[in-house]
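One protein chain is absent from this view; the other protein chains keep their places.
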Amino acid sequence: MANSLDDLRYELALASRMLANEGVLDAFGHVSLRHPSDPGRYLLPRSRSPQLIEPSDVLEFTLDSEPVRPAIEKLFAERVIHGCIYEARPDVMAVCHHHAAAVLPFAIAGVPIVPVFHLGAATGEDMPFWDQQDEFGDTNLLVVKPEEGRSLARALGQHPAVLMTHHGATVVGRDVRELVSRSIFMCQNAQFQLQAHMLGKVVPLSSGETRLAGTINAMPNVVGRTWEYWSMRLDLAGRLPPAGARSRKAAKLKLAAPARPPAKSSRRKQKHP
Amino acid sequence: MANSLDDLRYELALASRMLANEGVLDAFGHVSLRHPSDPGRYLLPRSRSPQLIEPSDVLEFTLDSEPVRPAIEKLFAERVIHGCIYEARPDVMAVCHHHAAAVLPFAIAGVPIVPVFHLGAATGEDMPFWDQQDEFGDTNLLVVKPEEGRSLARALGQHPAVLMTHHGATVVGRDVRELVSRSIFMCQNAQFQLQAHMLGKVVPLSSGETRLAGTINAMPNVVGRTWEYWSMRLDLAGRLPPAGARSRKAAKLKLAAPARPPAKSSRRKQKHP
Amino acid sequence: MANSLDDLRYELALASRMLANEGVLDAFGHVSLRHPSDPGRYLLPRSRSPQLIEPSDVLEFTLDSEPVRPAIEKLFAERVIHGCIYEARPDVMAVCHHHAAAVLPFAIAGVPIVPVFHLGAATGEDMPFWDQQDEFGDTNLLVVKPEEGRSLARALGQHPAVLMTHHGATVVGRDVRELVSRSIFMCQNAQFQLQAHMLGKVVPLSSGETRLAGTINAMPNVVGRTWEYWSMRLDLAGRLPPAGARSRKAAKLKLAAPARPPAKSSRRKQKHP
Partner (left out) sequence: MANSLDDLRYELALASRMLANEGVLDAFGHVSLRHPSDPGRYLLPRSRSPQLIEPSDVLEFTLDSEPVRPAIEKLFAERVIHGCIYEARPDVMAVCHHHAAAVLPFAIAGVPIVPVFHLGAATGEDMPFWDQQDEFGDTNLLVVKPEEGRSLARALGQHPAVLMTHHGATVVGRDVRELVSRSIFMCQNAQFQLQAHMLGKVVPLSSGETRLAGTINAMPNVVGRTWEYWSMRLDLAGRLPPAGARSRKAAKLKLAAPARPPAKSSRRKQKHP
């Protein structure tokens, strides 16, 4: 896991590009991380397309979404989404707001996304909807005012994700890797649910299956395996973030799965999906 | 923004390739720009697939769609689409005619495309249909006669786009960047609308949301961000237009988002989606 | 147009790879050309996946689908499809048998493909079905016996294409470029028809529109433009066929659209879609 601010900035650029490469983000959408040592701050890039984010684009914000240092860069108008959620959810360490093609049809038709396969359990048994229209009437649908951000955070409640009517979704995680896998599994689940609907019947997981499968999805060896896989795909696409030799080397080390981990007899009894 | 004719020719080749790379154009379709200093002329490439257009392919036409200089190149038969729209719509500075896969099903089923997400507001609240059959009976469906072009322009009216039955669509913009983002958002909107329809319910934006979100979509910082993103993707695909060292350098500058824009305190209050 | 046998072999390899690159062919399917000087013979590659065909893989066959020269290579079992169609249709100079993903759903559901957009007119107003089961009962669905090939040719009749139940389709053309564009437009048409069906209504072109648009599709400047485009895409995919410097150069020349064609005043009146 990344521990220095430099590593976190690289991790954030990597996660942004990874989510774009997997079809969750496109020209829009943004990812943030809570500051590792100051829970009253978060890290968010300047206004730029996710697949172009560089570690040097990452800025610091207070929970009222004001830049810690006077910023001359263009800033995301919707950064209150991040600030208000970090304010309301002390357990949340990472936030992603997106308009994924797999999720939009549900946000438009008003059909809830339900877990339909084991990995889809990552976003929980039911997913709340938030329609900006309900509380604020006609808007440009961007979440820019603090009261809009707080309203969205209330709708999210203790859930892992919230659907935003006519707009997209916002997903949270306890760390960047859980956030990334959860966001990608949510899109896969939505795609499968749509096609199962076309086949005539959508049978969701039971509450018990959702709880048990959801726990497995968050295990380090699962997120570790997907992290290595999505990093390889990003590398293949020629889109790994730029980094100084030192930190790129560090990054590479973080990406690579150890060919031979230190022997632990305990390891041999471990279960990995 | 490009200001010299050379820059415009590069911009037009870039927009054509970008729209092809994003799936709006394929072997067919064409993009034009109104002449920057002479509103009675427009720029259109010779007959060639959009992703192959080079700045040197761009020719000048009068509004009756005759080449300004005797042309020996093959010309697009459907150029009257452009001439007649520039004639009827003084506010229009850029036109795209396409057969995008996302839009064809609607042009075939006769189902109107309505704005179903914030970016889809770019093409307005309702979109007119034009069926060449109505006025001209059986044709090869190509818009080649001046009266056909004028009929299409009448159907377009003051709208941002018009659906052409069994054929495709024509989109207009106040500049090339608005045209490109509008054309791409229209295809995304159509795809989401089809899938929401499959889920059982298509709920469009309200009139107010469409108006407000449509305004945001046209803001320089939105089209600037998408322009950088789609240019990066075109570059990644190895399809940037050829250009002399000088103008390519200029182009690159136009593509790149400034890492550090000149400080403006006003900037810091700006809102960007 | 290619005129020497060497050029034809390259053209056949190019067409096979192009159709694979555009999603019409995959590991299976095959393209053939009638011998340019001997109408009683045709050219077909040895049994190999289309995107791997090299000019040196192309063999000569008589219309009873026996190799002209003793062949030690593996041969396509279904070559009678080609022989029997060249026998029955003197006007046919090129044949493609494929299992395209866009077409299979129609061959399975027994739903006819009808022209729903101008380019879809390339396969005519109605398309016959051929179900091997009708005449031959249970088979492995491969067309290997002369009587099976003749039965398929009878079903094709004077049409540009025939749907093969549970199997795929066979398309014919008056030359390789018409065959390639017709095969690709047929797949696009099928995809649009399926989606229009999902939107609730499939409105086909009128007979007159189909006849008029079908004529335009076959014009040299249309097939020339698509040929340049699909060749560029194949080149971009790194899959152009291997060729000797001389013939590759020739090929490249064939691919490139002349930047400046010889001036013809007539040209200026020509109409090009």
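Think of it as A, B and C in the order they're written, each chain with its own count starting at 1.
As a convention for this text, contacts are C-beta pairs under 8 Å (C-beta built on N, C-alpha and C of every residue); 3 or more make two chains touch, one makes a residue touch a chain.
The structure presented is a predicted model; accordingly, all values stated were derived computationally and were not measured.
Within the full complex, the chain left out of the display is in contact with A, C.
Within the set C:L75, C:V203 or C:M219, the residue that contacts the chain not displayed is C:L75. Residue C:A107 is the one among C:A107, C:I184, C:A213 or C:A243 that touches the chain missing from this view. For chain A, the residues touching the chain absent from view are 116-119, 188, 191-193, 195-196, 198-203, 205-209, 212-213, 215-216, 221, 225-226, 228-230, 232, 236, 257, 259-264, 267-268, 270-273.
Hidden from this view is one chain, which touches chain C at 26-28, 47-49, 51-52, 56, 67, 70-78, 99, 101, 104-111, 133, 137-142, 144, 165-168, 194, 197-198, 237-239.
Simple rule for what comes next: only the chains that are shown with their structure count from here on.
When the CA atoms of chain A are superposed on those of chain C, the rotation angle is 180 degrees to the nearest 5. Of all residue numbers seen at the chain A-chain B contact, under half occur in both copies; the interface is built from largely non-matching residues. Centre-to-centre separation of chain A and chain C, using mean CA positions: 46 Å. Annotation for chain C: no residues touch 2 or more other chains.
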